[in-house]
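The complex is shown incomplete by one protein chain, all other protein chains being positioned as in the whole.
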Amino acid sequence: MTVERVGFIGLGIMGGPMAANLVRAGFAVTVWNRTAAKAEPLAELGAAVASSPAGVAERSEVTFTCVTASRDVEEVVLGPGGIAEGARPGSIVVDCSTVAPATARLLHARLAERGVGFLDAPVSGGDVGAKAGTLAVMVGGEPEVFDRALPALRAIGKTVVHVGPPGAGQVVKLCNQVAGGLHLLAMAEAISLCRRSGVDPGKMLEVVSAGAAGSWMLQQLGPRAVAGDFAPGFMVDLMQKDLGLVLEAAHETHTPLPGTALVRQLFEMLQARGRGRDGTQAIVEALRLLAGG
Amino acid sequence: MTVERVGFIGLGIMGGPMAANLVRAGFAVTVWNRTAAKAEPLAELGAAVASSPAGVAERSEVTFTCVTASRDVEEVVLGPGGIAEGARPGSIVVDCSTVAPATARLLHARLAERGVGFLDAPVSGGDVGAKAGTLAVMVGGEPEVFDRALPALRAIGKTVVHVGPPGAGQVVKLCNQVAGGLHLLAMAEAISLCRRSGVDPGKMLEVVSAGAAGSWMLQQLGPRAVAGDFAPGFMVDLMQKDLGLVLEAAHETHTPLPGTALVRQLFEMLQARGRGRDGTQAIVEALRLLAGG
Amino acid sequence: MTVERVGFIGLGIMGGPMAANLVRAGFAVTVWNRTAAKAEPLAELGAAVASSPAGVAERSEVTFTCVTASRDVEEVVLGPGGIAEGARPGSIVVDCSTVAPATARLLHARLAERGVGFLDAPVSGGDVGAKAGTLAVMVGGEPEVFDRALPALRAIGKTVVHVGPPGAGQVVKLCNQVAGGLHLLAMAEAISLCRRSGVDPGKMLEVVSAGAAGSWMLQQLGPRAVAGDFAPGFMVDLMQKDLGLVLEAAHETHTPLPGTALVRQLFEMLQARGRGRDGTQAIVEALRLLAGG
Partner (left out) sequence: MTVERVGFIGLGIMGGPMAANLVRAGFAVTVWNRTAAKAEPLAELGAAVASSPAGVAERSEVTFTCVTASRDVEEVVLGPGGIAEGARPGSIVVDCSTVAPATARLLHARLAERGVGFLDAPVSGGDVGAKAGTLAVMVGGEPEVFDRALPALRAIGKTVVHVGPPGAGQVVKLCNQVAGGLHLLAMAEAISLCRRSGVDPGKMLEVVSAGAAGSWMLQQLGPRAVAGDFAPGFMVDLMQKDLGLVLEAAHETHTPLPGTALVRQLFEMLQARGRGRDGTQAIVEALRLLAGG
């Protein structure tokens, strides 16, 4: 029995285009958003609009959530008028927010009590990937639940990987942010050393990106960073939210991550200067400031 | 007038195969090595063997050097029986060692006094790239000298880029090591967090490598690191030598590189345990030790 | 009008002896503790025992709290049966716990609505100082409230300083932990370098403690650390709780504290090895582990 009716809660920069892709893929989509106006474009595309998360869940075999913080997803799932009140046994909740692995495990357990499946399915790829339907989706949860939800997941992402049990999706997303944060620092330190040594950083990026010290960040964001283009793909404020989750999760298992702890301190420099809404490539500015501008 | 006669000094893990590629490319090659036995395989390929660096330089339009440390290259170029004693005006010395940018600038100036050109041309790509002739070569020096030496450089590398004036090649190589070192730390912290959260690091690498947090290190060395395969592509001891050069060069211009400074301290952990001849992917072991094994 | 009737809530390792000192100083003391058995020694000294925090506050002009975490103090003050239910207008609550400055400001505001004064008054000096009545007390709050509570504060501490408005006491306590944590790291790095250079660390401590690089930690905990005596004055787990508060508070104002962030990561090493109940001088063990045992 394939999934036909899908819900979507949280129609922001990421969630809006993801919901639209589900409509376009032919699913019968019901949506809800805290600020109701954001549901209008979806309604125009043909989505139904419910008056509460519970109302979405009542009509859906798979209900997606895509909100900001742990407490937001807890509220739309477990709060008054939340998904848990409307979801039928056998239905599935898929949370695409980036939240603590512990939150994912809690939601999985609480929904399991009602016979409702849960997948933590954070995504990577930014608003560009959300629009294009090319997100990477890292999914934690039970294999059979994953299999049932897969057709809907394929409508929002190009790479959809089941990475382990409940919470594992969030763990992998946090690992992604650990690597991404340190790659940004790598880019910034390489550019700073290059500039202060009087060498053209564009030439450096060209050679270094092509070899064993290459990375997506260096290749894609390096040229923007050198050009002083700090328009956000992914904002510093959101990176700091995620690095906060990383260090909390690492503290739970007492896993030292000295590099990530340092990256977080360097992004504080940007936030302290009111640049939290710049793109993460603005970390080159932190290194520039260290070196005296 | 094209280059026909080429010299090569320093026939180690990198220099040996590079010299062989020059022979195969049709150049008339003369070689010298401190330990004479290492010249034999080249002689069998058809290279002439000189009795001193000066002897190599006398017969060569372009003389390559590929040794370990700043003092080594200073000795083969400027020491008794060194290249400077034999090199003719108009000839070119190309140093492929990774040394301080200041050393490169010194050698350029001293050889210029004799009418001899100099390029600093450190390489990236390891012994595999040296054998295959697919090294990346980052070249600093005067443009016309670069142009004349280019046919010989093309015999050893696939990506040959003129990155700036004398010393710029070394600067770019140091930037390469800054990025590479931090990418290794990124890989190690992501794997450590993943493992201690009970999630399969192989799955994590698969997803993370494919997206915005991907890097050559994560993709190529991540699986080896997870499998406990620490056979060297590039050895910890050599990385530490290079990171020492980085921090010295950064200190000259007072450029703070806090991430690189941290990476160096973590590699000390491996050297302290006698693992300096492991490959740099062994940095996962440092993070494992931090987390209590 | 001087304070005569004093309450004390939270009779743990710190609170128990502090309450006893208030009894000995001649105040009429009423106590309450979640685990009732801990109130018995105080009852034997002559303290009354109430059945709830509200019951303590009803009878007290000044009510002290000394609990573990922000949520604990929020509960005993604002929760059901809490101090706010019993405290009379004009009475004062003094919180000696180490919690977030934001919590102190919240409690101050909520109690002010009922005409009840609030002081945040975290202490330093350990169980030894609590018993001896020689604690340092860092007090935030309104000056006239401080003045009224001062006689009671003098019974528990030797150095009692009004450091600023509500929350300032907690801020100063967090600064104290920043300095203390980095002094512990200083001690550990100095001992590690000394040992691995083959020099007697006892001699080193003797000379260094006496000069411009001296500190209380080096002088008092250095010899214990060298002797391998890790019995707690102050436990690693509590230091980590406090450093967590520090980094949270610093994040609120986006204040980079890279050294403190590093100290926290090094203490994770000890917690990862189940040594959270060791004294903080065990940080020498973290440095020993870095250097390969």
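Letters are used for the chains, namely A, B and C, taken in the order the chains are written, and counting of residues starts over at 1 for each.
Heads up, the rule we're going with is that contacts are C-beta pairs under 8 Å (C-beta built on N, C-alpha and C of every residue); 3 or more make two chains touch, one makes a residue touch a chain.
Predicted model, so just to flag it, every value in this text is computed and none were measured.
**Student:** With the missing chain put back, one of B:127, B:200 or B:268 would touch it. Which one?
**Tutor:** B:268
**Student:** Out of C:39, C:77, C:106 or C:138, which touches the unshown chain?
**Tutor:** C:138
**Student:** Write the list of subunit A residues that the hidden chain touches.
**Tutor:** Residues 258, 265, 268-269, 272-273, 289-292 of subunit A touch the chain that is not shown.
**Student:** With the missing chain put back, which residues of subunit C would touch it? List them for me.
**Tutor:** 101, 124-126, 136, 138, 159, 161, 163-164, 167-168, 171-172, 174-183, 185-187, 189-194, 196-200, 203-204, 206-208, 210-218, 220, 234, 246, 249-250, 253-260, 262-263, 266, 287, 290-292
**Student:** Write the list of subunit B residues that the hidden chain touches.
**Tutor:** On the subunit B side, contact with the omitted chain comes from 240, 244, 250-251, 253-258, 261-262, 264-266, 268-269, 271-272.
We take it that only the chains that are shown with their structure count from here on.
**Student:** Which chains are joined by the largest number of contacting C-beta pairs?
**Tutor:** So the pair of chains linked by the most contacts is A-B.
**Student:** With chain centres defined as C-alpha means, what is the inter-centre distance between subunit A and subunit C in Å?
**Tutor:** 38
**Student:** With chain centres taken as the means of their Cα atoms, state the distance from subunit B to subunit C in Å.
**Tutor:** 54
**Student:** Give me the residues of subunit B that touch two or more other chains.
**Tutor:** Answer for subunit B, listing residues that touch two or more other chains: 258, 290-292.
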